[in-house]
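Only a single protein chain was left out; the remaining protein chains are all shown in position.
Showing subunit A:
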Amino acid sequence: MSARILTKRELIPGMTSQMVLHAPHIAHKARPGNFIILRVHAQGERIPLTIADADPASGTITIVFLVVGKTTARLNLLHEGDVIPDVCGPLGKPTHIERKGDVVCVGGGTGVAAMFHIAKGHYLAGNRVTAVIGARTKALLLFHAELSRFCAEVSVATNDGSMGVKGLVTDALAERLSRGPEVAEVVAVGPVPMMQAVAEVTRPLGIKTTVSLNTIMVDGIGMCGACRCTVDGEMRFACVDGPEFDAHKVDFAELRNRLEQFHGQERAELERFKKQFEVAGG
């Protein structure tokens, strides 16, 4: 089905945008952890994007994306009122959420958006949620205000120290874990190195840790195997077995290599696209 863009907000100009889409059938079924696959135009590729929020009452879903390739660059050229021709979902297994006490949700970069939906789910299930979010600098920090609405605390780490702890999210996470209250689960969504670093912080402490893997996907319904990853020595498909897995069992090195499979072509295409757009834009 297609979906109309109701609102578009550039969170970080030219880099990260948030869109609210009218997609009632998806909104009705979407749970934290789910994602969609979309195509921007008739010659477009299928790309997965996490559902950052869903509202069945208004029939809307929210997506947040970082401009990384031609497709996200093209998506970012769309405006309110435009229609995305193909939006498919919700996909993937929802996050396992139950009432368990204290949960820490760690988000980095655009991953904060995906983490937002999961944190909200944990909050609605009666958990006390601590959000730990990071960015290079204060201006690039996402969802701080939104998370503050229901999180017991929001810890911030910035590389330049312009807000919160100067350093990485793992520094802020370690700080939170060192002082209690005791944490039942840590959830981390963000770049692979960040998720891997979070896993190494919690591993010695024996805290259950869940990561949402942003693998390459084509169909997103368990047909192609592009998203396969190794978890606990076994081949799993992130699109139907995941996208969430036990962080302490994921083979991050393999994941990192596989994510780079098409980088050469993608980078060249993005450059070409940017040039084309600049020329067209005069």
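Just a few scattered comments:
FYI, contacts are C-beta pairs under 8 Å (C-beta built on N, C-alpha and C of every residue); 3 or more make two chains touch, one makes a residue touch a chain; residues count from 1.
Please note the rule applied: contacts and distances are computed from a predicted model.
Per its UniProt entry, the chain excluded from the display bears the name "Glutamate synthase (NADPH), homotetrameric", taken from "histidine kinase", "Nitrite reductase small subunit NirD", "Glutamate synthase (NADPH), homotetrameric" or "Spermidine/putrescine ABC transporter permease".
The hidden chain makes contact, of the residues A:90, A:134 or A:164, with A:90. Taking the complete complex into account, residues 1, 25-26, 29, 39, 43-46, 70-71, 85-91, 218-219, 221-226, 228-230, 235, 237, 240, 251, 253-254, 257-258, 260-262, 265-266, 269, 272 of subunit A touch the chain not shown.
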